[in-house]
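Missing here: one protein chain of the complex. Every other protein chain is in place.
Coming up: subunit A.
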Amino acid sequence: MSMNANPMQDGFTLEDILRDTLESTYINDAYYAKLRHDMGEWEGCGTVLTAEERSVYESLILHENWLLDRRAFEKWYQLYSRECVYWVPAVGDLPDAERADPQRQVTIAFDDRRRLGDRIVWLRTGVAYSQLPPSYTSHISTSFVRLPSENAEEVKIRSQFLVQEMRAGHEIQTFSGWMGHVFVKENGVIKIARKVVCLLDAPRNHHNLTFLL
């Protein structure tokens, strides 16, 4: 790992992302079916985390929040697996597998690894006027529970969130709802394979939702 002047970026640069995934190969019918199946599982009865689960999964979500609040997008990107998705449905009152189905409708964000990279490169161009001046966020996550998952290789954690966003010249905006994180082990490291952000006001009009939830 190379040294970097900014400790939040250490080891991960925009160059890494530019060279990362340039193809979109893994989003297919089976992947969409998995997302619909997830929605059913998110509906389930969760169990509060054990001390061990907290130290692994809750810690990772809190670290993710911190990286986003510090605008360390390059490092945040590396928390995600090779075949990941960052998904913000445009419908409310979830979970609901049918109404949420991203294969059948547009979303606020549906980023596979490639588009997630595009988003970070776009944010870093310095000429994305919707992010000039940039948004600063404060993420709070709470009420972590683990959901039963049919796939024993995956760990599903659901949490409630509150995100405040401030951009110079604009009033502070507040977003809330629940998130689902699916964790997998990739080369011995725990990564986020799927993150779904279900906004309380998902079906409403949003003002400049160009920062990352």
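Following the convention adopted for this analysis, a residue touches a chain if its C-beta (ideal position, glycine included) is under 8 Å from a C-beta of that chain, and two chains touch if they have at least 3 such contacts; residues count from 1.
Here, contacts and distances are computed from a predicted model.
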{"item": "Chain not displayed: protein name in its UniProt record (\"Rieske 2Fe-2S domain-containing protein\", \"Branched-chain amino acid ABC transporter ATP-binding protein\", \"Membrane protein\" or \"Acyl carrier protein\")", "value": "\"Rieske 2Fe-2S domain-containing protein\""}
{"item": "Sole contact to the chain not displayed, among A:12, A:42, A:110 or A:161", "value": "A:110"}
{"item": "Residue in contact with the excluded chain [from A:55, A:143 or A:208]", "value": "A:208"}
{"item": "Sole residue of A:127, A:152 or A:168 that reaches the chain not shown, by the stated touch rule", "value": "A:127"}
{"item": "Missing-chain contacts mapped onto subunit A", "value": "18, 22-28, 32, 85, 90-91, 102-112, 114-115, 117-119, 121-122, 125, 127-130, 132, 169-170, 203-210"}
